[in-house]
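With one protein chain held back, the other chains of the complex are shown just where they sit.
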Amino acid sequence: MFNTFGNIYRLTSFGESHGAGIGGVIDGCPSGIDLDMDFIQQELNRRKPGQSRITTPRKEDDEVQFFSGIYEGKTTGTPIGFIIWNKNQHSADYDNMKSLYRPSHADYTYQTKYGIRDPRGGGRSSARETIARCVAGAIAKLALRQRDIRIQAFTSQVGSIKLEGSYQDYDLNLTEDSAVRCPDPEKAAEMEELIAEIKSKGDTVGGVITCVITGTPVGLGEPVFGKLHAALGHAMLTINAVKGFEYGDGFDAALFRGSERNDRFFNDHGHINTHTNHSGGIQGGISNGQDIYFRVAFKSVATILMEQETVTQDCEDTILKARGRHDPCVLPRAVPIVESMAAITLLDYMLLQKTHEF
Amino acid sequence: MFNTFGNIYRLTSFGESHGAGIGGVIDGCPSGIDLDMDFIQQELNRRKPGQSRITTPRKEDDEVQFFSGIYEGKTTGTPIGFIIWNKNQHSADYDNMKSLYRPSHADYTYQTKYGIRDPRGGGRSSARETIARCVAGAIAKLALRQRDIRIQAFTSQVGSIKLEGSYQDYDLNLTEDSAVRCPDPEKAAEMEELIAEIKSKGDTVGGVITCVITGTPVGLGEPVFGKLHAALGHAMLTINAVKGFEYGDGFDAALFRGSERNDRFFNDHGHINTHTNHSGGIQGGISNGQDIYFRVAFKSVATILMEQETVTQDCEDTILKARGRHDPCVLPRAVPIVESMAAITLLDYMLLQKTHEF
Amino acid sequence: MFNTFGNIYRLTSFGESHGAGIGGVIDGCPSGIDLDMDFIQQELNRRKPGQSRITTPRKEDDEVQFFSGIYEGKTTGTPIGFIIWNKNQHSADYDNMKSLYRPSHADYTYQTKYGIRDPRGGGRSSARETIARCVAGAIAKLALRQRDIRIQAFTSQVGSIKLEGSYQDYDLNLTEDSAVRCPDPEKAAEMEELIAEIKSKGDTVGGVITCVITGTPVGLGEPVFGKLHAALGHAMLTINAVKGFEYGDGFDAALFRGSERNDRFFNDHGHINTHTNHSGGIQGGISNGQDIYFRVAFKSVATILMEQETVTQDCEDTILKARGRHDPCVLPRAVPIVESMAAITLLDYMLLQKTHEF
Partner (left out) sequence: MFNTFGNIYRLTSFGESHGAGIGGVIDGCPSGIDLDMDFIQQELNRRKPGQSRITTPRKEDDEVQFFSGIYEGKTTGTPIGFIIWNKNQHSADYDNMKSLYRPSHADYTYQTKYGIRDPRGGGRSSARETIARCVAGAIAKLALRQRDIRIQAFTSQVGSIKLEGSYQDYDLNLTEDSAVRCPDPEKAAEMEELIAEIKSKGDTVGGVITCVITGTPVGLGEPVFGKLHAALGHAMLTINAVKGFEYGDGFDAALFRGSERNDRFFNDHGHINTHTNHSGGIQGGISNGQDIYFRVAFKSVATILMEQETVTQDCEDTILKARGRHDPCVLPRAVPIVESMAAITLLDYMLLQKTHEF
């Protein structure tokens, strides 16, 4: 269950790290959307490992094949089936992992839950699964673009190196200029330095991604259990390695008084506006037309190239030494995934909002 | 839409702050659960305002009336309808709020989304709605108790006063001893002092609630979009005033290396165990049998007894001065709400897990 | 589970025959609908037993109490909670039924499924549950009326007495003139005669209800598993005592050739129209703007006032002799229930259709 995300615009995904491929079905896509294939490919490229010296050297040539739901370059409103074929299915690499449980991976929980698992590369629990989300996210972005809604994420923290300012202090157009996808060039350089060092040790490091959504109309969000930020939080928490989500003032909100942080309304040349946006663009679970912004915490990923104690499937103590390749910091690659999940959620809520217009 | 929460154990709630009452329907409750009415009432009492000098003086006498789904004191498996009648429906109190938008409240977004709203006490957007969750949560707790699953939440931060240790450093049985529901008596006293001071000014303050779930079996959680922590996060983010959610190491995870924070497995007298629990009891979205723990950030609530600039519904600048009563800090009352949403989610996932046993 | 019906406009119902009452929550109702309370009451009256000599003499004074979702006489878009209190809770009447299984009733299956049941009047399996549907149906009708969509059902068969013509051969405005709700006065008289005779014997008889929906726009229906007629069929098959559903030509369609029954298109003064409507207003699961019509088969209800062999809960052979009152033919009372389920389904699909407009 639960390989489907969304209410109206729905992604159902399938696939394991080392099976035939990762794919999915997108249902509920509005008809008549021009599918810009170059844009979609570019989005997949952003998620691809091996984009720079700081990431995993695995070269995946991720190209999507669409099966359905498209006619003469446009969406038809029928389900869009697709796959990204796996190029690397060398299961031999994983033979030694077949019978042991990697620390902080899902091997143990999958095996106990299902009584069986595909051990090759983590199987279904691999982050490679997120590539299906980038396909659905890219199409959602194309649709949202028609309504001038824009979603931009960036790396705001790696280890202890963090951007101290608000998203408004940076030129987000610089994000893609750095390998680490951080719009502050100096901090970006520091982050890259840190990641390179960690990579050389075979270790990994976590961080935070900030995401900003501009151009949303007032009214997206469904009280009480479908609050817009709850849907966004849910979306982010389904991404591998995510440990936390906050929007608007987030955890910092605990520190302040109502009198300090209420967003006061004022008459802005005949339109209702607020002096501040501590709420993060959402009030009572419904978008208020201000920028929506949130932060997503990622742990350091569990695959490290250092020896680790662990147990075999038969509960015998053993030592795991992973071989070959690893990704010291997923943050740069996770940026398009965060954007994709936000885009899917936003489009879904745009379509849901239509149901109120009677 | 979306006044329903859960997949199998489902709460559909209804009601406004100053309508006839707040109620709901619980569907999918296992049959044969003994309904301990005293326990249910006690849970409602924990959520009730006016429990101590630090909270709002409103005296709500919240008693639940059950309509269905119960026979001779036991659940029958059919839907449980219920209501908590509103005692206070003096709409006159709210006449002056009818035509203006309170800052950081949902008045503006509701009005724009629906074109109409019940302005009395915030209508549907009032936190009074959460009382229905406490009924469903209390019943879920009664069911989970049969499986030795226990859920305990406590106030771990108010303003800048915070518990520095892990939940394991405290005796959680002390939680209910303090008005603020903090298991550290010294910190509790400080928090109460702070809240009393803030109350005297007519202001409000935020904080953090920590929640711990013990006794869960291995295997709860549905990859990939139904990860257990995503469901818990979603549940928490639907609670009024919540701005953030983190589990396990949470946002702190960003700071550490994989080599520092992987939870290494070992053979613990013939059983698989981990040396640490940075994962927060969930790996790959599936419970691993360790304690599940998470933190929920609350902003200071928006209703303050100080003058605030705002606008009328017709976009004219005006001054709002709320009268009478206010709750300077919702944290203590939110503790049972956090527990309730966790209990509903856990029971739901226990029932979902059954679908894997074929 | 499954006490909720609908996707956007959703009814969650609760209640047992002899509990506190029957009620529900309507979620997803468009805001701004004027609630004509007289109309709603009139719809409940149509479902009420004891309307004439041919039905059960039970006099239920069914009045709905609304709890929420309404402000100054209009719907607000928030959930509408409601109850119809049960007047008759004399459980003593049912003491003798507590320990036995009534033939062709749900006592045995409920007891086996849940291990417990409310035996008074059939508990949750009683047709009294349908009153909640009539409330949601009445509100749906009020909304659909704004779009000039009209739903009319009538009794087209009782036992072997049946209307041979198409719905177009009758003046459906005559439906409410006869106690049996049949628009053909002669057949209506025959049906009433038959029902009176069957009633005098303590027996029951089945029949068929035909339903016609006019004014639907082109485009309602969601391929492939949400075809409009599949949703209507599902809706009808959830009504107590229903054994079959057919739309358009229905089972008769088996007898004819494609060349005889294809609905040929033609240019009707500049608009696309069809010469015939064997399809029943739906093609490929999507409404085509023609009248939608379908037929629903009801068995004779199981409660008869004649002696019947059966078994006790402990599997001992026994004789059941029901006392007091019974309904010889539910068809007349089922007419508004059929209409209500059709109205709920139609409004739901009208709202779903909005999600295609991007």
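Should a chain be cited, it is by its letter among A, B and C, assigned in written order, with residues numbered from 1 in that chain.
FYI, contacts are C-beta pairs under 8 Å (C-beta built on N, C-alpha and C of every residue); 3 or more make two chains touch, one makes a residue touch a chain.
Since the model is a prediction, treat every value here as computed from it, not as a measurement.
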Per the touch definition above, residue among C:L35, C:I80, C:V208 or C:I292 touching the missing chain: C:V208
Absent-chain contact - pick from C:E176, C:E193 or C:D263: C:D263
Positions on subunit A contacted by the hidden chain, ascending: 1-4, 8, 10, 12-16, 19-21, 23-25, 27-28, 31-32, 65-69, 71, 74, 76-81, 83, 113-118, 123-124
Sites on subunit B contacted by the missing partner chain, in the whole complex: 8, 28, 30-32, 77-78, 143, 146, 223, 350-352, 354-358
Contact set of subunit C toward the excluded chain (per top definition): 1-5, 13, 101, 103-106, 108-110, 112-114, 124-125, 129, 157-160, 198, 201, 203-208, 218-219, 221-227, 229-231, 233-234, 237-238, 243-251, 253-267, 270-272, 274, 278-280, 283-288, 297-304, 306, 308-311, 315-317, 352-353, 355-356
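One rule holds in what follows: only the chains that are shown with their structure count from here on.
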Separation of subunit A from subunit B, taking each centre as the mean of its C-alpha atoms, in whole Å: 26
Centre-of-Cα separation between subunit C and subunit B, whole angstrom: 39
Centroid spacing, where centroids are CA-atom means, of subunit A and subunit C in whole angstrom: 46
Set of subunit C residues in contact with two or more other chains: 8, 28, 31-32, 77-78
